[in-house]
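Notes for the one structure printed next.
Missing here is one protein chain; the remaining ones are kept as they sit in the complex.
When the chains are written out, they are named A, B and C in that same order, and each has its own residue count from 1.
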Amino acid sequence: MTQSVEGTAHGIERLRGKTTLREILEVATSFEASARDFYAGLIPKVSKRIRYLVEELAAEEQVHYDLFGALAQRGDISEQIQAEIERPANDSQFSDCLHLPNLGEQPDDQAVLQYAMGREHAAMRHYEELAQTTPPGPIRDLFQYLASEETKHKLELEKIYYATVHRGGGV
Amino acid sequence: MKLAASPPNNVSASLEFLLQEIPGLRTKWAGPRRLRVDLPAETLPALLELLKGRAGYVHLSAISCVDWPTQNEFELVYHLWSYELNVLVMAHIRIPRDPGVYLSVYDLYHPAAFFERDIHEMFGLYFEGSPDMGKFILTEWDGPPPMRKEFDSEAWVMNQFEWQDYRPDWLAEIEAKGGGITTRPQDIRKDGKP
Amino acid sequence: MRPENYQSVSQPPSNEFELFYGPNHPGIEGNYALKVRVHGDEVTSARADGGYLHRGFEKLMEGRLWIQNIALVPRICVPDPVPMEVCYSLAVEELGGIEVPLRAQWIRVMQLELSRIAAHLFFFGGHAATTGMYTPMFWGITDRDLILDLFEELSGGRVYHIYNIPGGVRRDLPPGYLERVSKTLDYLESRLPDYDNLLFTNKVFVHRATGIGAMTQEQALEWGVTGPNLRATGLAFDVRRDDPYLVYDQLDFDIPVEAAGDAWARSLVRRSELKESLRILRQVVAKLPHIGGAIRAPIPNPLAWNLPAGDVYTRVESSKGELAYYVVSNGGDKPYRVHVRGPSAMHAVQVLEHLATGARIEDVAQIMFSLDACPPEVDR
Partner (left out) sequence: MSDIDYKDRGSLLNPLKSWAFFGRPPVTEPLEPRAASANYRGFHVNDWEKCVGCSTCQKVCDNAAITMVRIPGLPVDPVKGVRDERPAIDYGRCCWCGLCVDICPTGSLALSREYVHTCTEEQISSYFVLPDSSGMHGKPFGLGWSKTADADLVDLGRQEMRELEPEQRIGNFAEIVAGYDDQQALLEASRCVQCGMCHDACPTHMHAPEYIRAIWQGQIEEAVRLIYETNPFAHVCGRVCTRRCEDACSIGKRGEPIAIRWLKRYAMDAVPHERIKQIAAAGKATTASGRRVAIVGAGPAGLTAAFDLAKKGHAVTVFEALAQPGGMTRWGIPEYRLPYDRIDRDIDVIRSVGVDIRCNVKIGQDITLEELRNTHDAVLIALGLQQGRQTRIPHSEHEKVFRAVDLLNKITAGEPFELPHCAVVIGGGNVAMDIARSLARMQKQQYGQVDVVVTALEDQQHFMADPDEIKEALEEGIVIRDNCGPQGCEISASGKLIGLKTWKVLSIFDEHNRFAPRYDQAGETIHACDTVIEAIGQFADTSLLGDALTESLEWNRGRLKIDAAGRTSESWLWAAGDMVSGPDVVTAVADGHRVAASIHEAMSVMEKTK
């Protein structure tokens, strides 16, 4: 069940193939849904000690899911929503910093965080890319908004990661 | 009188030689012009006569009293100056705090009258033969001699007087906001009234 | 015939009165009284009466930290506070084995002499006033104010300078300070002829002061007289020269004396001393710019400073005479005992009582002031 999301790069490739905003939003929404389901499925597996982390991630994905769903229904961009989107020109380095681990059956907090950061990072970079290749207008604003949403979330995760992994020491 | 501008080189030796006449006396130079002498109380008059008669110690600069309740003693220090030798002799004696009686040296040094009266008033130490042991400064005081260590003047003041109570507007404003005085000066002093 | 049990009752003669000079009287620089019995206008007996100050400095000092006492000591002599500060500081320094930097020593000499001038100006005015002349008093107070201006600039306080501290002094000289000291010295020198004209060569004053409150050198020594009052009986003794402290042994000054031992002689001695102080100050002003270095030796945190156990007797020559502090430490953070030996303790009690007895009532105030006594030195 983890296949569709775990290979995030593969998911981005799917996204990149789409040509209209509606299609893009639909795919993005499905990413969020599958991520949410992924985290939700992980909840009973991890130690209760770190369950809060997975629960928060699932909740966060749900928020994004709701957001994208609402966007697709918005009347004020219904015209643009059918418009063709220029495909991203080049494949930049969005996955460069990722060392996505293979989450086993009982991942620890570090593994979960690394995974989640990688995912947010990839999504962030892709929305940024889409924004860059879209002419100014509400659609670009939308992409920028999505990118900033993912960025915020990623920053939050990085903070947690740093506090958990890097600053836990030093007697 | 002709004065020496500085003490001659042999002053210290000759002074110490002279003082050997007093039994039980110890000397210690506390500075170039300061000779500390410790001696039994009963030999002090002999020392003073010797100093005044044979070393030009005509000036009794002061008599200081120090209360040592833990040793149950008063220490009396006679500060004597010779206008000829230009050396100060500080003669230390100890007398029991109880009954606290000593001899006046007024006959040798008239300034002693003031110092002895002062010490009597402040420490309760009586000087036999002193011309006037009457009150001088503490005319209306009927408490214990105040310079004695057991008299706690601060506690007395705390009991006797009230602290000024100020009610400025700024304080009312701060109190209305939940703040206010945390530490008054009397709180950090001993015997401060609450 | 008288009855067998007759006893004569001695009634005081109706022309004998007891009078109070003080506790507030221009004859003395503070709250202090002299009770005199007069028969006609002749004083038959005089009793000094202290206890109007309600301070108890010596006891207070036992309850205060070594440093805190610097705020207390100048109050023991308002007209001449610097010797109090310096004498106390010298005692603490000697107990603590503290070497005072040279610059601070010179600054102390400067203050001491400024303070002496201020005190003597005050004296001129006061002495004149007790003979009924008030202009010298206004002049004395006004010119003294110029010195207070200098003190304000130096120490931040006009009267209670609280400027000397164990270890040295509390602030360095303000920029251009010595030039302003020089200007004040110039001015004061220019004023001396005025004082001479109005007071010291004024036939009325000279006649009024001559022969008043006279004592011989023998009497003076017997009564423990010191300072200008002693020098007015012909004994050239000065603690600054004969038991030197600070840098007085590096200064050139004379010790004025007079032989007569009366109020006029005492006034003349102080007049000459003021000139000597001006002379010393000229030397200090010339020397100080060449003496660098710190103004204070490092001292520990005042809140946690124990001095080694011991005792010390420090003396300085104040404008009134021999001022001494006997300070005892028991190793604690406060003095165990401080005994202030003020020159006025002699002058204002036994000497005054002796000199006033037999004097005429109109001369008593002049006798009191001519001894230049400072009551808080008695009533410590």
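Keep this in mind: a contact is a pair of C-beta atoms (placed from the backbone, for glycine too) under 8 Å apart; a residue touches a chain by one contact, two chains touch by 3 or more.
Just so it is clear, the model here is predicted, and its values are computed rather than measured.
*Asks:* Among the chains included here, which ones are touched by the excluded chain in the whole complex?
*Replies:* Per the contact definition above, the missing chain touches A, B, C.
*Asks:* For the chain that's not shown, point to the residue among C:41, C:194 or C:249 touching it.
*Replies:* Counting the whole complex, the residue in contact with the absent chain is C:194.
*Asks:* From the list C:206, C:247, C:285 or C:361, which touches the chain that is not on show?
*Replies:* Of these options, the touching residue for the absent chain is C:206.
*Asks:* For chain C, enumerate the residues touching the unshown chain of the complex.
*Replies:* These residues touch the chain not displayed: 64-65, 67-72, 135, 142, 149, 152-157, 160, 162, 170-172, 174, 194, 196-198, 200-207, 210, 254-260, 264-265, 268-269, 271-272, 294-296, 298-306.
*Asks:* Contact with the hidden chain only, please: which chain A residues?
*Replies:* 47-53, 96-97, 99, 101, 109-111, 114, 155, 158-159, 161-171
*Asks:* Applying the definition given at the start, please give the residues of chain B touching the unseen chain.
*Replies:* So the residues of chain B touching the unseen chain are 164, 166-171, 174, 177-186, 188-189.
We take it that only the chains that are shown with their structure count from here on.
*Asks:* Which category does the touching pattern between chains fall into here: line, ring, star, complete, or other?
*Replies:* other
*Asks:* What whole-number Å value describes the gap between the mean CA coordinates of chain A and chain B?
*Replies:* So the centre of chain A lies 88 Å away from the centre of chain B.
*Asks:* Which stretch or stretches of chain B touch chain C in the complex?
*Replies:* Listed in rising order, the residues are 1, 3, 5, 30-31, 33-34, 58-62, 64-67, 77, 79, 81, 83, 86, 88, 90, 109-111, 113-115, 118, 122, 136-139, 146-147, 151, 153-154.
*Asks:* So in the complex, which bits of chain C are touching chain B?
*Replies:* Contacts found on chain C: 48-51, 56, 58-60, 63, 94, 217, 221-224, 226, 234-237, 241-243, 311-313, 315, 322, 324, 326, 328, 336-337, 339, 341, 345-346, 349-350, 378-379.
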